[in-house]
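In this view, the complex is presented without one of its protein chains, the others remaining in place.
Chain IDs A, B and C follow the sequence of writing; residue 1 opens each chain.
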């Protein structure tokens, strides 16, 4: 047992850091540092650079651009540095969700056509899983796909579709056999071009004023049968595989560390009564409480990574992995709450109703005006990707034997 | 809406306070102030005094010594002053549990025989409800009573029987009809003399080292049929009635206020590093947090009392009452935890294995050596009298409609 | 001790509740948000008709002489509809300064105007550096003959964009964070040197940044004592916190109801989600927290008029801590129990959550008041 990073690992971290510094456009870094999401152009530009460097999909097999010589820890170091700079991270829908599914379940043609484009973000994918009636109970989805010759005819509605407004394609779950005895059976996994006739995207504006998610309507949408991934009616296998991937990413340790680092810097100057905010005892105490939790999360992430480093055959379900989503999201929410506290009354300055957020230094610092919207937005963390309640249900079954 | 105490109420409080000061023996007050329970003699002596004053059972009907001219608030003031002195409060088993049950369900003979003795503690009752297999699921009790002529023959086991070692009598639930279709049916409510042959009391020592609760075994115990309270097989009605009584007492606001007052005094001298403990910012913060919760609990108690002041016919189930048990017990536990914090390392000084607790000032102050045992003991608060989980289940049904 | 409402109180409560049920549905509110003022002039007039704008003013000044209990009841009703109008700013805050600080002549001139809905007020006390500290005042008031000249900036002034008069704190003496040397001034919004910029607050209400650039005011613009204005501010703030506690309570109560409805109707895994024990228990904890807030809002109404300022401030800090804690717990829990739906602008629930967040922020958040309470020795002073 040796819990320190090796010299190699430390050297790699420095290499990543130097390369990011040399290549990341200043406007991208600034926008992300303020806690905002990258623009579409920023994401495209950066992911292509990363991919050219060979750092976009290291977890894929070598033949598809992956780096099988990398340890899980090395992959984590890259991710942590990207989150910590902060820089855009490779689009999850492409690289962590659809990519691995295609590698495991796709045909050779599908792999050849899609994988390079996913890595290079030549195609932007979004995810069509949730439906208005199927949230935590994903398997109760109702969107139908009926086979007619070489096509499926898809009808139904997806919701919470993140960045559908940017997407070229969507991967989705559809019900192909409504007669199946179990809900999980009779579901299929399709990929569909967003510009197919019959698809309508409607924005959902969230309480922070952002347009991040959408409803996607399917009205007699014709999808070639070749767009089926895996076996017909067995799409649930793909979905389960997809949802179990990349647990360590969910903890977002690098991002949280960066947010904390910035908050401490901010609080050294932000007004906090007699002294700067960092000297406020309640603030400092809450800050330190989160630091301790975050350190435990970081160590736990390492433990899970060490497991991922093992051969699949040696791996046992690791209860530590359950910490990652539950605490990782709680910590992110706590940090957003600390920003609200630090912002104080000026945190109430809201968005310009005519469009973009205020960003006029004479009114309030950008971090302060973003504090409450971010806090609002991050309530989603404990809801999506398997809510905290669902996580605990899973734990009770998988690890506790209850 | 006028939330202040009336002049009458204030005068009554002063009267109570003066009377307690004049009548409570110093050794009783000191023992209770240290956070210990009264000895049997102290309880007997004090309750008889209270009863002679007419202050023991004010909530009973006038013919049995009650004070129908008193408002619920007046009763509360008395209770709060007793808890706050602190002085022993009238034995709950006698005055708040069995007494009201007899008044509602007992025969004239039972009332005449028992009620005066209950009030005056001429008979000390204990409660035989819980069984090893019937905790939260009280109605699953297994102790049997089989009728044979003029007697029931009782066999079975009760547990968690508080102060059974002091008791002259026990009231208990027994199963008289094991064939009943619902668990709650076929249960009867009996009163039994503790010196009846076949009854064995075995102490349960709790983790704080105290002997407060017992197991009580019934081995062919002959109980006269005249000792049945209410209707045979309908004992659940008595039990439900009993459990729904005196919700406001469960909050123990007066006791918690007294414990907090003492803690603040203690902390003014207890070592806390450079300055006394009261100046320790974490301690003070936790203290103030509890003060706020306790104030909310006190106001909530008042609201529920105001309801109890209404005619029965006007009363609606008041969701505020659910706060009392849940938060009241949490607050008591939090206070016990604050004592542990204040005691610091000297809180680890444990009980003398040969008998009584250390009480030698040269070792550590008594409050400090009692801090951890009290903290251990008070974990029971959220377990007994309907655990917090059971309370939430009840709320979900009764108030939330879930 | 008596928790029942009087007949008059009940009538007042019913009339506003009925008005809001009728005219302040979620769709109405969306419409009001799109109007020129971002709130409803029509509702403002309806409040005037109901007498709500004159509620706390003395009858001899043209008001209705109601007390903190009535104010709390109205605030509670408004909270349950998350109303947008400048009632708190004009009647409770502004009105508080007029009641406790203005001369008889000023009251005679202003109160009837307020009561009629023709005069709106706002209170500016936050400054870029002040955070929640009411005594942190960099804005200066310099004597100029019989009058005063004000110079400085006030931020996040609730409804400062539409107020006819802005009441501001300004330093007449001493250093920036001294507790003495603070005066309270009544500044006509159209006075020369006053510029203001309105914006929405995060909860959809209105705030404004107000710049005072050599603003000349007559002697009577000073409300109360030139050097001891902080006591007046504290008094009005405590009344405001009491009203805000009522508003928070109304919002929490409505959000709790909305959540319970959702738990009963939303189905997942083939049954209403409200049948899942973990969600039932969370809902039960929300109710406990709600009832604590209700108790403390009542305490606030009881203590708002307390003469002992230290005792009053202690209790109000405790109230603000509770409101903040309950609001956060109920707000966060409601979102969590709803899932994604409550995170959309199109759903009412998220708007309560946002309002509860700003209610915590306003006049000092729970952490701030906890610290204040610690400094004041806590609630129950050791003998």
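The criterion applied here is as follows: a contact is a pair of C-beta atoms (placed from the backbone, for glycine too) under 8 Å apart; a residue touches a chain by one contact, two chains touch by 3 or more.
Just so you know, these numbers come straight off a predicted model, no measurement behind them.
Chemist: Which of the displayed chains are touched by the chain that has been omitted?
Modeler: A, B, C
Chemist: Just name the one of B:4, B:282, B:310 or B:397 that touches the chain not displayed here.
Modeler: Looking across B:4, B:282, B:310 or B:397, the contact with the absent chain belongs to B:282.
Chemist: Since one chain has been left out of the picture, which residues of chain C touch it in the full complex?
Modeler: Residues of chain C in touch with the missing chain: 276-278, 280-281.
Chemist: Contact with the hidden chain only, please: which chain A residues?
Modeler: Given the touch definition above, chain A has residues 1-6, 9, 73, 257, 260-261, 264-265, 268, 281, 284-285, 287-289, 291-297, 299-300, 302-303, 305-306, 319-320, 322-323, 326-327, 389, 391-393, 395-396, 399-402 touching the missing chain.
Chemist: Applying the definition given at the start, please give the residues of chain B touching the unseen chain.
Modeler: 130, 133-137, 140, 159-160, 204-207, 209, 213, 271-274, 277, 280-283, 286, 340-341, 344-353, 358, 363-364, 372-373, 375-377, 379-380, 382-384, 387-389, 392
To be clear about the criterion, only the chains that are shown with their structure count from here on.
Chemist: In terms of CA centroid distance, which chain is the most far removed from chain C?
Modeler: B
Chemist: Of the chains shown, whose Cα mean is nearest the mean of all protein Cα atoms?
Modeler: Of all chains shown, the one whose C-alpha centroid lies nearest the global centroid is C.
Chemist: In angstrom, rounded to a whole number, how far apart do the mean CA points of chain B and chain C lie?
Modeler: So the centre of chain B lies 42 Å away from the centre of chain C.
Chemist: In whole angstrom, what separates the CA-based centres of chain A and chain B?
Modeler: Using C-alpha averages as centres, the distance is 53 Å.
Chemist: For chain C, jot down the residues that touch at least 2 other chains.
Modeler: 279, 370
Chemist: Would you mind listing the residues of chain B that make contact with two or more other chains?
Modeler: 281, 285
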